[in-house]
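This report concerns only the one structure given below.
Missing here is one protein chain; the remaining ones are kept as they sit in the complex.
Per-chain numbering from 1; labels A, B and C assigned in written order.
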Amino acid sequence: MHDPHVILKVISKFLVPFIALFAFYVQFHGDFGPGGGFQAGVILAAAVILYALIFGLDAAKKAFPPSWIRIGMSLGVLLYGGTGVLTWILGGDFLSYGVLAHDPTHGQHYGIIAVELGVLCSVTTVMIAIFYAFGSRQPEVNEDNW
Amino acid sequence: MLLSYVVSPTIILDVALMAILIIVAFSIVRMRSLFAIVMLQGVYSLVSAAWFVSLDAVDVAFTEAAVGAGVSTVLMLAAMLLANRKSDPVPISKQIAPLLVVLIAGLAMFYAIGDMPAYGDVNSPANTGVGMDYIERTTKEIHIPNVVTAVLASYRGYDTFGEAVVIFSAGLGVLLLLGLNGNAGRWTARPTGRQIYPPIAPSANSRLIASRDNIKLSKGSIIEKPSSVNLRKSKNNRLKDKGNN
Amino acid sequence: MIIAFLSAVVLDSNLVWTEILQICLSCLAIASGLFFVLAGSIGVLRFPDFYTRLHAAGMTDTLGAELILIGLILQSGFTQTSLKLLMIGFFLLLTSPTATHAIAHSAHTANLKPKLGKHSFSKVQRDRS
Partner (left out) sequence: MNLMSIFSQWIIEQGPAFLIVLPLLMGAVTAVIPNKGMAWWITFFVTIICTYTAFSLFQHVYFDSFLLYTMGGWNPPHGISLIVDGLSAPILLLISVMAVLTVIYALPASISEIEPKKRAPFYAAFLICFAGLMGMVITGDAFNVFVFLEVSSISTYALVAMGAARDRRSLAAAYNYLIMGSIGATFFVIGLGFLFMETGTLNMAEMSDILSELDGGSRVSKVGYGFIIVGLGLKIAMFPLHTWLPRAYAYAPTKITIFLASTATKAAIYLLLRFTFTVFDPSFDYIAIMLKYLIMGVAIVGMAFASFQAIFQSDVRRVLAYSSVAQVGYILLGIGIATSSGLAAGYLHLLNHAVIKGCLFISVGAFWYRFGITRVNDFSGLFKTMPLTMGAFTLGGLSLIGVPFTAGFVSKVKLILAAAEQDMWWAVLVIVFSSVLAIVYIGRIILFAYFGTPPKINGSILVKNEAPLMMLFPMWTLGLMSIAIGVNAFGIGDSFVSASEIAASVLLGERG
């Protein structure tokens, strides 16, 4: 018996890296075009979720272990807040990125990049967490039934 | 052709998109099949994303398309698989109060329409206030082309920090309540001293005791932990549903 | 739209023949794309059962959208925009037939039977096996 989902598997295996690549494009292109941490995080999560939908939750959990989720969630918030704490240490107000570099505009750039990375981290992991949480509860859907 | 001189084409587009939104919203309300509702919500998000594009709010549209139409549809589908395929019809008596709320809120908004600034008015407070300043100042102070990113991450970075924490706490809530492996808590709280009276409340292990308070609740399927029998039944139903499509 | 393009071609005498060709080709592509989209939409509304409707919808997604994209690429020439459009076309070419396939496949596994007019379903199945 051949795999009934061979077409889906081949196509999605091809697409997942592109989706992830697009997520990073959105992330780092956010300064120039539409986009930013939220959108990029969601798209990155969508890549993992697509993988989980096609190859099953177990395979996805191997690719993106649940243990990363707790860490990633906190890391995102800490990265964002940590940027603010760094500006405190450098003597500015909370989240005043201007103090991060000699030139205030450069400081702003660094700050925005760091902060957006934090958002990316949180959003990706939380979206995947929600999917894992709901996906794990359902009775295993039979291969032939979907 | 003549019409386009009178009304600008984007207005026609806006009105058409809004009309689609209203129709979709109404059909979501009227629909009983959860699967259709989830799909229609995806449609709703996509159409509103298109509408945001026509309003030149590309960033919002992008977010709406990615979150509303993309991930949240999948998440809702995943959640839907745990519930019944169809929602129970709500009795009319329970629909009156929400209907009144919606009507009053809607009428209040209609009441305000008369004094609202015109659509796309350049001189409206929203367009002359801080918005313009942001555009001016971003080029001077932050030097990035996308003003939206500048506002979100720098001028109002504290808000975005709050949003990140909102997402974090949503994730935390999921971890607390569901766990990542689908093991909702079966752990039962227990007083340290001697339990004088038999527990009045149903806790994690015990089934529901029908009391005045929770007869109502047991209808919402949140409470009932599906036993294996239930699961099998619902699975059969699901298959049957597919067959009937 | 076509009239507008044609009038542009006729009135503007400075156009080089390649540009005229470009405009004509893109018009042709977009027009045929629109035709397929229209046909597909009518098909979705008018066809009798799920599989035939899906066939019509898949045509809209694949051929109609692709032709329109080709028209747009032709119109924008060698720019970044056309590269982006090309990529969109490429991914559309991959995903929409796959999606159609997945939908049809799951409908089939869910035992949704096509309407077959005077041929009975069982006869067709016997033929297939």
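The rule is short, and it goes like this: contacts are C-beta pairs under 8 Å (C-beta built on N, C-alpha and C of every residue); 3 or more make two chains touch, one makes a residue touch a chain.
Predicted model only: the values in this text are computed from it and were never measured.
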item	value
Contacts of the hidden chain among displayed chains	A, B
Candidate in contact with the missing chain, chosen from A:4, A:33, A:56 or A:81	A:81
Candidates A:27, A:96 or A:124 - the one touching the absent chain	A:96
Those residues of chain A which, in the complete complex, touch the missing chain	70-71, 73-74, 77-78, 81-82, 84-85, 88, 92-98
Touch list for chain B against the chain that is not drawn	105, 108-109, 111-112, 114-117, 124-131, 133-134, 137, 154-159, 161-163, 165-166, 168-170, 172-173, 175-177, 185, 187-197, 199-204, 208, 213-214, 217, 220, 222-223
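Simple rule for what comes next: only the chains that are shown with their structure count from here on.
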item	value
Chain centre separation in whole Å, for chain B relative to chain A (CA means)	21
Between chain A and chain C, centroid-to-centroid distance (C-alpha), Å	33
Residue list for chain A, restricted to those that touch at least two other chains	145
Residues of chain C whose C-beta touches two or more other chains	110
Sites on chain A touched by chain B in the complex	26, 30-36, 38-39, 42-43, 45-46, 49, 53, 66, 69-70, 73-74, 76-77, 80-81, 84, 94-95, 97, 104-105, 108-109, 111-112, 115-116, 118-119, 122-123, 125-127, 129-139, 141, 145
Chain A - residues contacting chain C, complex	4-5, 7-8, 11, 14-15, 18, 144-146
Residues of chain C defined as touching chain A within the complex	91, 94-95, 98, 101-102, 105-106, 109-110
